[in-house]
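Down below is the structure, laid out as structure tokens.
What you see is the complex with one protein chain gone and the rest in place.
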Amino acid sequence: MEKVLTRNIGADLKPTDLKAYEANGGYRGLRKALAGLSPKDCQDVISASNLRGRGGAGFPTGMKWSFVPMDDRCTPGHKYLVCNADEMEPGAFKDRLLMECDPHQLIEGMILSAYTIGADISYIFIRGEYVAAIQRLRDALAECYNAGYLGDNILGSTFSLNMYVHPSAGRYICGEETALINALEGKRANPRAKPPFPQVSGLWGRPTIVNNVETLCNISHIIDRGADWFNTLGVGEDSGTKMFGVSGRVNNPGCWELPMGTPIREIIEHHAGGMQQGLQLKGFLPGGGSTDFLTDKHLDLAMDYNVIGKAGSRMGTGTIIILDDQTCPVGMVLNLIRFFAHESCGFCTPCRDGLPWSRQVLEDIESGRGHAEDLDTLAYQVGYIGTIGNTHCALAPGAMEPLQSALKYFRDDFERHIYGGCCPYNTARRA
Amino acid sequence: MPTIYVDDQALEVAQGENILEACLNAGLDLPYFCWHPAMGSIGSCRQCAVVQYQNEEDTKGRIVMGCMTPVTEGARFSLNTDNASKFREAVVESLMLNHPHDCPVCGEGGECHLQDMTVMVGHRDRRYTGKKNTHRNQYLGPLIHHEMNRCITCYRCERYYRDYAGGNDLAAQASHDHVYFGRHEEGVLQSEFSGNLVEVCPTGVFTDKPFLKHYSRKWDLQSAPSICSGCAVGCNIAPAERYGKLKRVHNRYNHEVNGYFLCDRGRFGSGYINSDSRLDYAGIKKPDGSFMAVHQQQAIDTAVEWVKNKKVAGIGSPRGSIEANYLLRELVGAANFVPGFSDREAGILKAIVRILKTTTAINPSIKQMETADAILILGEDVTNTAPRVALGLRQAVRNKAFELAAQMGLPQWQDAAVRNLAQDQRSPMIIVSATDTRLDDVASQCISLSPDDIAAFGYGVAEALSGRKSQDEMVNQVAAVLAGANNPLVISGASMLHEGIVNSAVAVAEQLHSCDKPSMLSLCVAESNSLGLALLVDDPNSDANMSIANLTKQASDFDVVIVLENSLERRGLSEQIDSLYKANTKVISMDILENTTLANSDLVLPAASYAESQGTVVNSEGRAQRYFPVYQPSTERLPSWQWLLKLAVGCEHGGLANLEYFDQVVAACANSQAAFGRLVDVAPMRDYRNQGLKVPRQTHRYSGRTAMHAGVSVHEPQQPQDSQSPLTFSMEGLNRESPAALMPYVWSPGWNSNQSLQKFQAEVDGPLKGGTAGVHLISSDASGAVEPAVPITPTLKPHHWRLVPVHQVHGSDEMSVNTDEIAQLAGRAFIAVGAKLAEKLGVTEGDGLIVAPHNTELSLQVKILSRVAKNCVGFSAGYLETLDLQPGDLVTLSKDEAWVQPTSTVIATDRGPAHV
Partner (left out) sequence: MNDAQMIHTDLDSVLSAEELTAIDRELSHVPYKSGAAIDALKIVQAKRGWISDQSLQAIAKYLEMSAEELEGIATFYNLIYRRPVGKKVILFCDSVSCWICGCDGIKQKITDVLGINYGETTEDKEYSLIPVPCLGACDKAPVMMVGDDLVTHLDDAKIDELFTDKAKYSGGNT
């Protein structure tokens, strides 16, 4: 398979500097666009490429961009492009790699995206703990300003763009694009109501596009090599390649660029080296902590948005978390719910007060203090907190996904806790 | 008008509203928390959930928030389907996880919106068995008590306090289920409108602190429709009583005037009514200067003896009712009556009456002011002189945001979205004033000028509007801004006691009018009935001076002078007033609290406060409004109009002696003067009946009526009868569908909190079903009121500064400052300087300055303002210590080396040892 996103990433994981990046075809896409493609042309290419957002929801990127008012539809003022590099979803670790090892790929993608939507200011909203990535991005930005890839009249064109790295002060909810915008404005990161969508009223009330790191990393390649090429990369329904990862107790946890539609079994058994000795696969979250469990029944599914969706889960970030047969599913769900309850922004009632309630019920069950009715209560909470539209943003429905599927697939585990009066696993104190 | 279907019932709804509003308008009970009619929707509480269906075939539907969903033609919803009602119950259940378990004994019980909603959704049994989160409460000053554990995180407090009222010292803190609403550190809430938190909070997190000291249940309070006496805005209030004490003041909705909100002076400034320094008995001065207490009849007899067939003069009161002032004028004869203004007030009020009767500009209500898209304020610190108007202006500057939103098809009620879209973009508001004002933070431009220069600036703007450009670029800019507006508003008023400023405002407004703008002109005046009184003495055919000085000069010509509710010292003419006291003339005065005028009188009569009497006052908009007694005054006190009527009867006064009822006084007054012709329409007369019944002041759940006085006497007293008004002092009667002027409180089945108001409104946020209280007494003939500018050559003396009054919402008002909590907030009298001058004088905030030349050298505490006009220095207006300082005087300033800086100005006596 042809490496696209990771072609500059070697085994040593050293960052690619400007020279090396250019030497390997870097900024060719940008030169091509500025020399002969209008924003509209670029927009068309991206739409035709069928690129879907890699931030979790898989929303078609071209369509998202098409909502940005252009020229006469737009009142004068700034437009913004924001890179969502918050990556705080439990079990997600793909954007870190792309930024630490090939910062220019992201930056070139952002310049091209900004050019397409007519943005003149762009931000990389990155989680504060990514110290190395922050530094490398800043270094790369400095190189770009020096080389004329950023700033006024980029490469002699009429297009100007400034780009800033904005390290977050830390909250999972900042990854939600409208909360992210509030955070960028220096406010509490409560999500905003949609509509209006950020494409028309986002940062400082101006048209704004928020895209995931990996989404943006694809842009320069698509502009450079065309939509058709990109459409041939996937082996399933979706186009392009994708960063897939596996964590948990497998032999070779890690993150790899693979074609869209790669079967799950191949990822887990081939790339991640299968389960560690003595462990069986009990289930897995296909795309991070806010996706539903799948089980060994699903191993032969292709990692495509719709395929995983039909199986009752979501592709999410494409980073798989493995639950083995010696790890307590109740404990795992409790761990996740604890995270989500803590990371709730506190704006809307079902999430703010409902998640701590789920946490309390799960704590009771996990510690052997559970009651038979607790399972009904949990099921009730799943409906109440987990239905899209019941809450202000998607955090809470995401939080309920592992719980709802655990109740489906691992109900007997819950019952063993309740009727046995203790946790049948011994997950704690294990290193 | 779109049609929507709610539970298969077709509803005609208004274009642009949301489902929650539509349901409430249709009389359906849809629970909600975070939504507020004045503040719109944010969708945080998720309480107003309904199910929306795609079409008729869709049986499943999906849950949407009513408050966030616009109505669209043909849209189908359900409130009652299991999905929706179960979800709403779940929301309350989760709000209850951490809510204290003291519902039956909680102070908010009985008027708690959360309690109402809990009952409404049917939540009863808790399933949560974990620990509850608890919070620390904060000391927030003398007005507001904090009880954070009751919080349900609806964000209304923060949205009201910060977004609506512009306060910046209360904010949401922390996150997830630890969100906390409070200050950074304990301390007094700084907003002049903090009290509305009490009514905005759907539970009891922010409560009325003075009320807590003598708490009663809402249903045990007796209320009457009343009008705030704090200033001339005339906010409608519902004061409440029990056990003969005024317990608290709540807002009473008036669509045009105050809407849902009051200022803190209005809400908390009536404590003086319960004060110990109120007169209990009438008193006759003894030769040794002390008073002999006498009974009512004896006092009347004495007064009659002094007055009958004698030369009598009367001094009226701008805080007294039209009726009392009218009676006094009739009693003494128009020629012997002065309204009780100071010289300057009299001049300005005379001008204002003339202006309002002739101006081409619109004299707007607050509701109308909120539509302004450009505002020019000349010389008023509106927040401190007409507070509720300032709150309206804070909404008006948001019109820019609404305009931007409309361009995007975003409804106004999408509150957060509209704010995010507009960010700091506001409609222009230009403030030209001598010192900083409390609206500076939302002004597009603040210009500091001396009073004379403010007037010149105003005239300059008018000239520039007429096409003659000024030398001063700023003037041209301001003119251009106003000229670019569709709904410009000019605000000025009497607070600087400078007629030129008022006239210049007229010039601007009328020039805008002749540029084909429906321009608005609003003029602030000082007291609750200043304008009514000015109207009473308004005689276009006479040039008579309306001032007290006019009368005191000839005091010795009279045998008796009767003073109606007026502490004459405050009119700033101490020498002349002294001459009145010294003259061989008897002074009879009636008032509510002790004051120097009373002390210098020969006969004093204890007057009832506004809460114990009936009357009409005219606000600065020219709107006449009636207040009714909340409870009967204690035996020896009488409303002033009754003292005067008894006196007239005793004196066998030709025109008055046959009057008995308040309504007859009203009718007589209406007949006497064209301007008051509509006085009879202000509120229903005493014979009004609602379906045959009077309107009750007490709730139908009023408890313990027969036992209330059992501690004093086991004999059940007869319930007081109210023969003067259509209200009863009991729970008997009908409180639904009565006229707006007769709405003592709001309550509706299932809605015990003040949110029941929506059941009284014709539509959400609209006028009351019973109309809008108040009657406009002044209509303009639109002949034009512009007066030519009087050329002013300001006298500048080296090392002298011009005194300008600085008004304080807590401190400048005569009556409210006699309330303990307000006195705490008022702090000391001050002399206000800019930072530069302070440096020059070698003083800092809290030091002392000697203000001279003056009859007695005055030392005052220094306050540093962020902006003060050149050559000007401010002084605290209305404070007893500064009553003798005259606006416009030139003074010298020097540091008072002997000044002792007080250690703390906030007397936090109510601060308990622990706040846990």
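Going by the order they are written in, the chains are A and B; count residues from 1 in each one.
What we mean here is this: contacts are C-beta pairs under 8 Å (C-beta built on N, C-alpha and C of every residue); 3 or more make two chains touch, one makes a residue touch a chain.
Note that the structure is a prediction, hence the values are computed from the model and not measured.
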Candidate in contact with the missing chain, chosen from A:Asp44, A:Asp139, A:Glu266 or A:Asp324: A:Asp324
Contact with the hidden chain (one of B:His145, B:Arg183 or B:Lys357): B:Arg183
Among A:Asp17, A:Asp44 or A:Glu129, residue touching the chain not depicted: A:Glu129
Of A:Gly26, A:Pro39 or A:Gly91, the residue in touch with the unshown chain: A:Gly91
Footprint left on chain A by the chain that the document does not show: 13, 87-93, 95-96, 100, 121, 127-132, 162, 164, 166-172, 183, 185-189, 204, 245-249, 253-255, 289, 319, 321-324, 327, 331-332, 335-336, 339, 342-343, 345, 427-431
Interface with the unshown chain - residue positions in chain B: 162, 168-175, 180, 183-188, 190, 423-424, 827, 845-846, 863, 905-906
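Please note the rule applied: only the chains that are shown with their structure count from here on.
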Centroid distance [mean C-alpha coordinates] between chain B and chain A, Å: 53
Chain A contact footprint on chain B (complex, rising order): 42-47, 49, 62-64, 68, 87, 90-91, 94-95, 97-98, 127-130, 152-153, 155, 172, 174-179, 404, 407-408, 410, 414, 416-417, 420-423
Chain A residues within the chain B interface of the complex: 75, 171, 188, 192-193, 195-196, 200-201, 204-205, 341-350, 352-357, 360, 364, 373, 377, 380, 384, 387, 389-392
